[in-house]
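Handing you this structure, nothing more for now.
Omission of a single protein chain aside, the complex is shown with its protein chains in their original locations.
Take a look at subunit A:
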Amino acid sequence: MGKELDGLGYLPLHIILSKLSPSDIIKVSCANKRLRGSASDESLWAQICYQELQLSTPQDDHGNPLPCFMLAYKLWRDAFSMYPWPLVKRVKRCWDKLKKWFNNNFPEAEATLRRGASESDIEQLQTVLKVKLPLPTRLLYRFHDGQELPDNPKTASSSWLGIIGGYSFYNHLVNVYLLPLHQVVAKTRYVIRYLGFSSRSKCVIVASSFAFSRKLFFLNCTNGQLFVGTRKLLTDSEMIPCVPNTLIRSVHDLYCEEQQDAMLLWLEEHGRRLENGIIKVRKEGDYRSINLFPEVPPLCVTTVTNGVQVRASAVFVPEFADLLDEAEKFTFAYSIRMSLLPEGCVINGMTFVSCQLNRRHWIIRADGEVVSSVDAEAVIGEYPLLHPGEGEFVYQSCTPLPSPSGSIEGHFTFVPG
């Protein structure tokens, strides 16, 4: 049949190859030299690099440019040969999505992402902390070794560049960073040594807040679950899981179809929320940061009354939780955003160009039971004056609840004019 192959010509061979996986193309190229020529076609590998790694120019995993796509693909495979390839592609997609969003919306934070950790960096952490990181987490660090942390967390604007973001209410300011491996080691050793935390728990600190208050995320390296510390973290090692246990599996299994650890699931979900505009960057004072209060329905509700628009959403505050406390087990923070629409305040056909908040009335329920009813003047001690078309007046507050689910409803009284 050698005769037929010569007649097969460039075109059909190219189409056949374009329908094959990279492994099959390599096997075809290993069959003989003529086939190797066709299988080395640059457009073929450009397509593969784009499909599998979303590369539009040939580059290695550190972003260094390369002369061709076939070499780029090979170097990527070599660089991650110790990992299941589908997982490599998934972790890359996760980072790509996050970085694309940050690039468009919050480039200052993207600039803090560190270069990927090496295999030996990871091995060193594992030796020092006597843990074995779940595969997805290992890979996440191979792409980026966390964030470059602020030099002076008390003052610097860089204290607000955490890619996980946070919230603020009263004097509680939270902004969570993804830690670089050397900080994972330092902080994990610190809590083990000084806080009586057990090293047998195989938990390492992977993310933490940096300014003013403590919110710590622990990855359990044995089962791949991610935990966040509560108010009783330091005294009782109390933590809450971040991802449903049922979603997590095979965190150390090299050969299974789909490894799922909480760290990757958590970052993928974070990326989804950012991409869909569920959470956004907000400027508070002089600083911009990722704000975890939801911005769109159903997690954010909007009501307009006589031209006054009020938007409201809430977040769970795990670092204030106290699972053994009966009445104040869970704390929720809520964010209220009020503004006057461009047409002004309209009451019975009369238009007013401004209005001022006078009172608030809140009914707070836990599992349907009223736990608090507040009817009083002002919000956080202020009487905001609203003008049409001005930016929102935003304030945050919080409430403890005995149950993990609850609601807050109520109304504001404004005085027109």
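Here, contacts are C-beta pairs under 8 Å (C-beta built on N, C-alpha and C of every residue); 3 or more make two chains touch, one makes a residue touch a chain; residues count from 1.
The criterion applied here is as follows: contacts and distances are computed from a predicted model.
Asks: Out of "Trafficking protein particle complex subunit", "Armadillo repeat-containing protein 4", "Mitochondrial homologous recombination protein 1" or "SKP1-like protein", what name does the UniProt record list for the absent chain?
Replies: According to UniProt, the chain not displayed is called "SKP1-like protein".
Asks: Of the listed residues A:Leu35, A:Leu234 or A:Val394, which contacts the missing chain in the full complex?
Replies: The missing chain is touched by A:Leu35.
Asks: Considering the entire assembly, which residues of subunit A contact the chain that has been omitted?
Replies: Residues in contact with the chain left out: 1-2, 4-5, 7-9, 11-12, 15-16, 19-24, 26-35, 74, 77, 81, 85.
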